[in-house]
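Quick one: this structure, given as structure tokens, is what I'll be asking you about.
With one protein chain withheld, the remaining protein chains of the complex are depicted in position.
Labels A and B are assigned to the chains in the order they are written; within every chain, residues are numbered from 1.
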Amino acid sequence: MKRLIALLTAGVMIALLAGCRKQEASAQIFAMDTVMGVTAYGGSAEKAVKAAEEEILRLEDMLSRTDPKSQVSRLNGSDGAAVAVDEEIVSLIREAGTYSQATGGAFDITIAPVVAAWGFTTDTYQVPEQADVDALLAAVGMEHVTLAESQVTLERGTEIDLGGIAKGYASDKLEAIFEEHQVEHGMVELGGNILLIGSKPDGTAWRLGVQDPAKPNEAAYAAIVQLEDAFAVTSGSYQRYFEQDGKTYHHIIDPATGRPADSGLTSVTVVTDRGSGSGTMCDALSTALFVMGEEQALEFWRGSDYAFELILVTEDGRVVVTKGLEEALMETKESGYTYEIVS
Amino acid sequence: MKLTTKQLTLCGVLTTLALALSVMENQIPLSAAIPLPGIKLGLANIVTVFALYVLGPVQAMLILVARCILGAVFAGNMNALLFSVMGGVTAMLMMILLSRLPGLSVYGVSIGGAAAHNCGQIAAAIISLGNTAPLYYLPILLGVSLFTGALTGIIAACLFRALAHTNLMRG
Partner (left out) sequence: MRSSPKLKPGIWDALVALIVLVMAVGCACAVWTGDSDGGGELEAVVRMDADGTDTEIRMRLDGLNRVERTVTSNGYTLQIVLTETEAWVEASDCPTQDCVHTGHISRSGQSIVCLPARVIVQLVGGDGGDPGVDAVVG
């Protein structure tokens, strides 16, 4: 009988070890004005999630535009003086500058004062006078930013907002953390920024839904793509907007006009493989390509050295998907959209 | 198959006993403790185990079918017939198989039978509902069958010991 009990106990252990699942951990973090979800399977999943939480909070402290103590806030309040900051911020601003250059200024972190004039920073929405906007635009552009090794100088009137790449950058940092802790499968959701590590624990691809811009508050998808080891970021006019006098104004400001980008798109999703692109890149490009509009965005995709794929949702009800995602795409029935594959 | 009068009598007595046990276990509100549809102690399986060893598989199967049909008639619930037949027959087949394996005692046979019984009942529930939702209960039912199987095994073992000296066992 003793033997029987011993055998049974051993059986339970074996079954639990082998039959069940790998270490799993997840956390939800409220940061950067959104709810972030981090899930990891395998490796030191628990440690990885804990480290991810700390990293997100660290980045928020550093990059926040609304927290007056953050390094970004100190920069913005510098009134033309040079400010000593972490090298990390300098290199992030430098990276932002390269995306700005690559996209012909369609992505620009110095658009911050104009965004603030529209009230998107403080939730006090208003349509500013064009003259005021034009005055602010004079200080917009990366040429007003001077970088040194660990020092940044913003010209008087110029302000930066790293919000356009902060979440993408955070997803890159979390990728490194997950790698360090040998996480085998994982998902990071940072408010519109997704990082997928490996496949799902069951070996199948992750199913990623692209929010239907026409139904922002519903679980409705313009498309579903099956992805593994990828970054995905969406920029959409539905994410933040206000209405005034029957007109809708959204939060993606075109640095060329200082007004909400009127490009005929309702959302742009940039997808890249973990090996060939980064979350920061996806974050910056999704904004820039939204500003550019369908034609220019596809042209950029064809000619760019960056490796990425696109899902564009247009105002006239089309979903335009680039060739590389053809296999991964699952058209969603009843979405009402027509699908186009472009190459 | 030739039935001696003694065997026939034994079949009748065992059918009655199985029927009595299944009626009795319906009175035990086990579902209050473990609220799962179709959960039973499976006391009638004691008779099946016993019949399997003493009379053989064919007679054991006959007793089982008679018990299921009569049980459903008495309960006035023909829907339950599917459940008891599916559960009973699956358990029976499993126990016939296991009883042929050398080295297994009544305990192993009973536990295997109880597990198969629950699998059969879940299958019946899936068929009857046309939905796989009952699968959700399978892990729990399998776990519980370890205990109900061990219980019927203990009772059956006691039974064999107690009757070892009677000529009942020497058919």
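Here is the rule we go by: contacts are C-beta pairs under 8 Å (C-beta built on N, C-alpha and C of every residue); 3 or more make two chains touch, one makes a residue touch a chain.
All values derive from a computational prediction rather than experimental measurement.
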item	value
Of B:Thr15, B:Thr48, B:Ser84 or B:Ser99, the residue in touch with the unshown chain	B:Ser99
On subunit A, residues whose C-beta touches the chain left out of the figure	1, 3-4, 7-8, 11-12, 14-16, 19-21, 26, 28, 37, 187, 189, 192-194, 196, 200, 202, 206-211, 213, 216, 218-221, 224, 232-234, 236, 238-239, 267, 269, 330, 332-333
Positions on subunit B where the hidden chain makes contact	31-32, 35-38, 53-56, 79, 98-99, 101, 103-109, 111-112, 115, 125, 128-131, 133-140, 142-143, 145-146, 149-150, 153, 156-157, 160-161, 169-171
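One rule holds in what follows: only the chains that are shown with their structure count from here on.
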item	value
Rounded Å distance between subunit A and subunit B, as computed from the means of their C-alpha atoms	60
